[in-house]
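One structure is given below, represented as structure tokens, and several questions about it will come after.
Heads up, one of the protein chains got dropped from this complex, but the rest are sitting where they should.
For clarity, chains are labelled A and B in written order, and residue numbers in each chain start from 1.
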Amino acid sequence: MGELEQRGERTPAPTAWEYASAPESRELVTLERQYGLFIGGQLVEPRSGKYYDTIEPANEKPLARIAEAGPEDVGLAVGAARAAFENGWSAASPAERAKYLFRIARILQERSREFAVLESLNGGKPIRESRDVDLPLAAAHFFYYAGWADKLDYAFPNRRPRPLGVAGQIIPWNFPLLMLAWKLAPALAAGNTVVLKPAETTPLSALLFCDVLRQAELPPGVVNIVTGDGATGAALVEAEGVDKIAFTGSTEVGKAIQRQLAGTGKKLTLELGGKAANIIFDDAALDQAVEGIVNGIYFNQGHVCCAGSRLLVQESIYEPLIEKLKRRLATLRVGDPLDKNTDVGAINSRQQLEKIEQLVAAGQEEGAEIYQPPCRLPEQGYWFAPTVFTNVAQSYRIAQEEIFGPVLSVLTFRTPAEALEKANNTPYGLSAGVWTEKGSRILWLAERLRAGVIWANTYNRFDPVSPFGGYKESGFGREGGRHGLEPYLEFEGAEEIGG
Amino acid sequence: MAQAPVLPAGFELPLEPRLPRIGSVDQVALEARATDLSRRSIKREAKLFALELAVRMMDLTTLEGADTPGKVAALAAKAIRPDPADSSVPSVATVCVYPNLVQTAADRVRGSGVKVAAVATAFPSGQSPTDLKVAEARRVVELGADEVDMVIDRGAFLAGRYAKVYDEIVQVKEAVGEAPLKVILETGELGTYDNVRRASLLAIAAGADFIKTSTGKLPLAATPPVTLVMLEAIRDVFEETGRRVGMKPAGGIRSAKQAVQTLVLVHETLGLDWLTPDLFRFGASSLLNDVLMQIRKQKTGSYQSPDYFTID
Partner (left out) sequence: MARLPVRKTYKLYIGGTFPRSESGRTYEAEGQNVARASRKDVRDAVRAARSAQPKWAGMTAYNRAQVLYRVAEMLEARTPEFAALAAGEDEVNRAVDRVVWYAGWADKLAQVLGSANPVAGPYFNFTVPEPTGVVGVLAPEEPPLLGLVSRLAPVLVGGNAAVVLASESRPLAAIELAEVLATSDVPGGVVNLLTGHRDELAPVLASHMDINALDVTGADGQTAELERLAADNVKRIVRGSADAQSPWEVAGFLELKTVWHPVGT
């Protein structure tokens, strides 16, 4: 009791402080009623004649009609890309290529709020994230790779790098524009032309991006965008004249693509699923570790392939840490993606919501203990409350399978060796987190964790200069950094200097 | 008198069996969290609520060598009735003055509900013998101070003599009796967030009713991350022991926007229970007028000019 309370002079604390809603204006975006396919620099009607609705996951209302590209459409797009490649893009001065990319980066910066709103509308992610993470990073990726376009010989000395030709790129719905940037920027910097397929549920920012390309005056056909579902993606993988496929998405589809391409000699990079361990030692800076846990699994509703979905907590700190985590969860604001104060937005699609619900039910059936903070979820739209499972065994599905939602599974360990063993005990290997104040322990784990990205005393940080990609079934190839150029180039000479 | 346990280097043993572990603080993640929270968008009725709360939480302060009874009288008038044009604006919590001006302040606020806080213990440096500091603290209460703001001995703290810091707080606490004791850590001199957390827990263990960031005499004062570290220490103590310790950021909070952001930190770290002047104060000299302007802006919808608000 404070002194004032003892003296009976206590001023009552308020019973509530509701933050008034602070929505970002959706008027910043003007949508067409219907979008065609972006082929040869034009939005054209699909030969397939088919369209589908893309919706706003926060309220299930349709936003626009989207063309569904069939094999013929994909073929036309690949043809346009091939023509653009042959007719000058590959031969264009690298410095000019660089300047196109710089232009794109700048235009994205200038129109960033418009894109951020659209990204939140169509994807369901909080405006805070699309504004502060997706858009700045997307622009930064173009800016970074712009600088490489005319320096490839320095990136790969003695290797005489050349573009591959036409790159087919298939991207996911969790970071629609950012993934577009991750794919396009290195491909174009390396001198390729592209056919890109956005995710079925989140095509709008890619379609608005066509307008950025128009403003940048990028030559027609250098970038082509074909919308549609998995069948469109498969058609792109199959298409004649595609020299390389880059895919980000589920491990299941990634394997199917790898099989599809077997024996074709086409280049392939895969950025697939994950089930990352986020390891908390008892000497960690706990409040910051809690932030790292929250950022690790609730960032973007957990729709993150590198999400820290398996929390490994040292037993000696288990109780206070879980208490802190639960308390912190109660402050997460779930709701309208366009509200600037929203921390957790809408689940991207009904299909994804059902998958999350199914795995969460499995977790409960298997005997894990569920915790969800009290929060009011909107009635319309797709929502899932931030969830923590404790008492999770390594064998439970929720500890093994990628949930791709705001669901954390908590396991415990006693020693660094046990933490390492549990962390690596998965077919995935995309990322891992380590929280300890002990430097030598961080390096010990960083050496031994079988994952492509190790976040030590931080989590879910991204940067265009930082290579990203997985071990094992999380895929192969890297995006970001100098290493991210390599999948878009072929080399001659230096490979075979035997004798 | 309570004897602090001997603390080994690294200060890892808790001072009380049930105080939280000292632990450590990661600078980058802490600052990132503080920045995130500062991006909360507080509008309309939520903002007005925060602004009026900020007024009620204010320790309206003057701590100048040039302070005179006239200056303090004016400050007291402002404290009681911050906006003469709007009687719905509440009084502030206290006027905060040097020991020599306690009596003047007490005379001027008597009966208004506004209290008098006095700095003591060789404010701002704390570089005096302990007995003088204790005597000063006792004296300001005799002179009429309702609350006492003391400084810790940063020299002793940085030299690792934690027991000396602890003992001194214990003695001052005893000397001020019932008056709430605010313990100033002067975080700008502590060098690291780890030290801010250690000093917070040390002060709390020694009996602080409030922990306070700064004297206001240094440029680096109540930054959001420093405030956040201290709030987290308070929260950890509460979780562990049920004891509620107050918080007072002082120095550097000059705009209404900063005040609202600070209240967001409190709200999302400690919850609604701390959104009361009993457990949270702003130490400020120039903040009040900006808050008043923002209140009037919220009420009238028009942006305001400082010409319409008195300088006291």
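Note that a residue touches a chain if its C-beta (ideal position, glycine included) is under 8 Å from a C-beta of that chain, and two chains touch if they have at least 3 such contacts.
Just so it is clear, the structure is predicted and the values come from calculations on it, not from any experiment.
Engineer: Which one, A:A361, A:A417 or A:V465, makes contact with the chain that was left out?
Structural biologist: Looking across A:A361, A:A417 or A:V465, the contact with the absent chain belongs to A:V465.
Engineer: From the list A:A22, A:A84, A:A140 or A:A423, pick the residue that touches the absent chain.
Structural biologist: Checking each option in A:A22, A:A84, A:A140 or A:A423, the one touching the absent chain turns out to be A:A140.
Engineer: Which positions on subunit A touch the chain that was left off?
Structural biologist: On the side of subunit A, residues 140, 159, 251, 254-256, 258-259, 261-265, 270, 272, 427, 442, 446-447, 450-458, 461, 463, 465-469, 471-476, 478, 481-483, 491, 494-499 touch the unshown chain.
Engineer: Need a quick check: the contact residues on subunit B for the chain that isn't drawn.
Structural biologist: Contacting residues on subunit B, toward the hidden partner: 26-29, 31, 191-193.
Assume only the chains that are shown with their structure count from here on.
Engineer: Indicate the whole-number Å distance between the mean C-alpha point of subunit A and the mean C-alpha point of subunit B.
Structural biologist: Roughly 43 Å separates the two chain centres.
Engineer: State the interface residues of subunit A toward subunit B in the complex, per the touch definition above.
Structural biologist: That would be residues 1-5, 7, 9-20, 22, 128, 132, 283, 285-288, 291-292, 320, 323, 331, 340-341, 437, 457-458 of subunit A.
Engineer: Show me the residue ranges of subunit B that touch subunit A in the complex, using the header's touch definition.
Structural biologist: Touch residues, subunit B against subunit A: 20-21, 23-26, 28-30, 32-33, 39-47, 49-50, 53, 56, 178-180, 209, 232, 239, 243-246, 267-268, 272-279.
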